[in-house]
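This view holds just a subset of the chains, kept in their places.
Going by the order they are written in, the chains are A and B; count residues from 1 in each one.
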Amino acid sequence: MTSGEYGPENGLLVPRFAGRSTFARIPEIDRVPDYDVAILGVPFDGGTSYRPGARFGPQAVRQASRHLRPAYHVELGCSPLEETRVADAGDVAANPFSIDEAMAAIERQAAIVGQGSRRIIAIGGDHTIALPMLRAVARKHGPVALIHFDAHLDTWDTYFSAPVTHGTIFRRAFEEGLLLEERSIHAGIRGPIYGPNDLIEDRQMGFRTIRATDLPIIGISAAIEAIRERVGEAPVYLSVDIDVLDPAFAPGTGTPEVGGLASRELLQLLRGLKGLGIVGCDVVEVAPAYDHAEITALAAATVVFEMIALFWQGSR
Amino acid sequence: MTSGEYGPENGLLVPRFAGRSTFARIPEIDRVPDYDVAILGVPFDGGTSYRPGARFGPQAVRQASRHLRPAYHVELGCSPLEETRVADAGDVAANPFSIDEAMAAIERQAAIVGQGSRRIIAIGGDHTIALPMLRAVARKHGPVALIHFDAHLDTWDTYFSAPVTHGTIFRRAFEEGLLLEERSIHAGIRGPIYGPNDLIEDRQMGFRTIRATDLPIIGISAAIEAIRERVGEAPVYLSVDIDVLDPAFAPGTGTPEVGGLASRELLQLLRGLKGLGIVGCDVVEVAPAYDHAEITALAAATVVFEMIALFWQGSR
């Protein structure tokens, strides 16, 4: 690939197991004049409550993205990597020993990379990184609607007296006014919680929830409709915790929860978001040390590809 | 946790990766004055016909139970570990070299731990352990209805001339009069069998069967209805062989069979049993050496949590 060109390296000329190590082998950010979408690695897992290791997520997702033949998206009918200028923005150098410093560094970098009309897809790292991403996004767009795929609500208050962890970020976002009232929604939630109050408070923060067990009952289409209705015309931040998938589909994560979604369901749900006003995204909680045969990282890489296509669809 | 208190250690004070190694970090049986439900490890795999290793099942399930935030069960609307007094009864010291001695030791220990109105959830071990559990239960309650989730019927006659193995225990239970006539049911059965006679004999022993392939056709609700109708008001023994799940969801087991249930389906089925008169339970055939990222053990731990909730529901 010549410097200045966009798009992935040509898989018919350079084998996919060769060539550069960026997401989908697209160019690095400083090799192109400008870009519409940046893929930003955020290797921080200091907010993890159970199995750590999501700091290796960005590398693993990039490596798994070699599997993609990332040209034409059949279901959405577009070639997002050709029609959108996408660049790999590298990794934020987040301090592994200080949540506060890491949050600041991530927000700072997100602000720089996402300047103007540029969009970011962040690859975590644990879910903590969604908070600085939301801060950066809200600074530009004002409060946003949140579409949140996850096994967990992540609206707990504190954990070990720490206010910013991977289980508390959306409460912080709510408190900071980063989220639009009555426009946010969780999908895929399941598993035991600390108490019924968790649900009540979550609802008071303006969230609605599609539980994992609701999905086979209401069906994918109704779920999509519920999400679309919820967010309406608002600017949307899309956050995908890979543990929304069942551990069978995503073993490589820190707090797996059985009874989750199949990857086909998640892809169908994501494709149902086309045309929404998505202004920022993240895919988080890939912990490669627990992955097998790259299946979790591949699921996450595919989600990133869907997100790029959604940006393209949203921008038309 | 102070001695004498019930319930799991507080995950907000003691990280889940720390603290005691009991199921869900609940107290050991000798640290509480009394209990309603006991979790009993039965590390015996001497009845295994193919991949051994379920002797490490109790440890693995306990370890995976650290993943649980075992407080409020949203779907069943209860906090079973707070509202029920649950204790970890440790492991039966079953002789690994003698099926007969092991059976006797398990039955003996089950009788002691399950005295009076106390209930046991046994964590296997291979499925052989269901026989002494049934013996202990039937001695107290008389013959019981069996709800049996499994890929296999386990009503074969002998294997290598051994009458008590993980594939023959329900025939033995039938012969010993431990099971109610026409009240028992298998669910999740699949895979080739030795001959059509296997099915005929199984039916003659009074079993009905919901095959794994029936489930997507009749739907979860109808399956639940069929099970509830089958067992009616009878005292129920609930036995879950983890291989009822597809190998994708439960690779860590001795005789995996493709075409199985998703974990979400199993959880839905289990929750459908609420209010039934369950008097004993087991979860068996977790073979950790074949597991990956604890997904099988976590599925089993979640099943145990569901069973505790069912006891609570059943006891109301």
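The working rule: a residue touches a chain if its C-beta (ideal position, glycine included) is under 8 Å from a C-beta of that chain, and two chains touch if they have at least 3 such contacts.
The structure presented is a predicted model; accordingly, all values stated were derived computationally and were not measured.
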item	value
Overall copies of the shared sequence [whole complex; 2 in view]	6
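Here, only the chains that are shown with their structure count from here on.
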item	value
Separation of subunit A from subunit B, taking each centre as the mean of its C-alpha atoms, in whole Å	37
Interfacial residue positions of subunit B with respect to subunit A in the complex	11-13, 15-17, 66-75, 77, 79, 220, 246, 248-249, 262-264, 267-268, 292-295, 298-299, 302, 305
Sites on subunit A touched by subunit B in the complex	49-50, 159-160, 191-196, 198-199, 211-213, 216, 246-249, 251-252, 255-260, 262, 290-292
